[in-house]
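A single protein chain has been omitted; all remaining protein chains appear in their positions.
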Amino acid sequence: MTPAAEDTIQLVHEPIDTVALAASVRAPEDGAVATFDGCARNHSRGRATLYLEYEAYEAMALAKMQEICIELHSRFAIHGVAMVHRLGRLEIGETSVFIAVSAPHRAPALDACRFAIDTLKRTVPIWKKEYFADGADWADGELPPLPAETPSRKAAS
Amino acid sequence: MTPAAEDTIQLVHEPIDTVALAASVRAPEDGAVATFDGCARNHSRGRATLYLEYEAYEAMALAKMQEICIELHSRFAIHGVAMVHRLGRLEIGETSVFIAVSAPHRAPALDACRFAIDTLKRTVPIWKKEYFADGADWADGELPPLPAETPSRKAAS
Amino acid sequence: MQVRVLFFGRVREIVGRAEDSIELASGARIEELFARYRELHPALAAYRPSLVASRNQEFAPWTAPLASGDEVAFLPPVSGG
Partner (left out) sequence: MQVRVLFFGRVREIVGRAEDSIELASGARIEELFARYRELHPALAAYRPSLVASRNQEFAPWTAPLASGDEVAFLPPVSGG
């Protein structure tokens, strides 16, 4: 299959062009494209949400998204991946994250799309703050997997 | 949640407007939209495919798609569903089936999208014929679940 | 009694038509209807194990009795998607 070089991994500060991304992963050899669109909803924990703000540890987030992408290709018989997260202020209904995965057959496309969003939500350093009529709060998040106590030997960059 | 009255269930003979369908299921209460796009790929069982032709038992296919839609709403905490299958001749790369499901949270949207395409491929009377350089053949299909031997009492329509 | 019969996919190609209307003895079952077409089109016999019957747009057992005005089809394995 075509290598991951064509994959799209981005953090953006403007609206995400979901149509272009879904089209970008698609090739004649593909029989399936699965997408996931995460969008800003108008309520959270019983309160009406006015808008959201996302921030990221951008360099690390991009590295983690790239790791997910590599893992997708090693785990699933897929072709192309697009994975884009938006940062900054988002109005209700706007897309915060969009993932598209193409594959010759449907099961890997669907499995990989799901694995991608589940893993992104667990491991990519991005934070959401929810703004309500009466205040704002950081969303409950997920604790990334704790590394083993053996120090990593990765050199300073 | 908004009732299924807004859902879109169609068989069409022209290209499917996937962008409009994905947008149609989306409301301010939704935090997730999962889609599945099945498209005509350029190979099948090791042979190069030139184009496809789909035919359906249209009235029964629409009824079965409607049943799937009702089951989605009863099984998953979802909001809107669009499920459209195209019939007739399809060129390579064109979309044969498109499913979009919206929900407040991601898991039901993803689960329902997958359940929908898996069930459609098993139970909806649609047939695909693959055209190759050296002939044409009906695609291997799936046997729908056999009904029990107790005759159904549904009256003639 | 009269029933309407629809043919799709490979079955349509073997029978050479998309639909038919046929006179049956009252109380005939779907399998008896199928037998009529199998006599006319022996190639159908090989596909019988992979067919599913429908009656009035619902999957139906081969033993289901038919009523006047019923719509019956012999459905090959489905391959939509």
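Lettered A, B and C in written order, each chain numbered from 1.
As a convention for this text, contacts are C-beta pairs under 8 Å (C-beta built on N, C-alpha and C of every residue); 3 or more make two chains touch, one makes a residue touch a chain.
This structure is a prediction, so every number in the text was calculated from the model and none was measured.
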| note | Missing chain -> touching shown chains A
| Which of these, A:Thr18, A:Thr35, A:Thr49 or A:Ser96, touches the one chain of the complex that we don't see? | A:Ser96
| query | If the hidden chain were put back, which of A:Tyr54, A:Phe76 or A:Phe115 would touch it? | reply | A:Tyr54
| remark: Residues of chain A touching the missing chain are 38, 54-57, 59-61, 63, 85, 96-97, 117, 120-129, 138-152, 154-157
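Just so we're on the same page, only the chains that are shown with their structure count from here on.
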| Which chain is most remote from chain A in terms of Cα centres? | C
| note | Distance between the CA centroids of chain A and chain C (whole Å) is 49
| query | Which chain A residues touch at least two other chains? | reply | 106
| field | Residues of chain C touching at least two other chains | value | 81
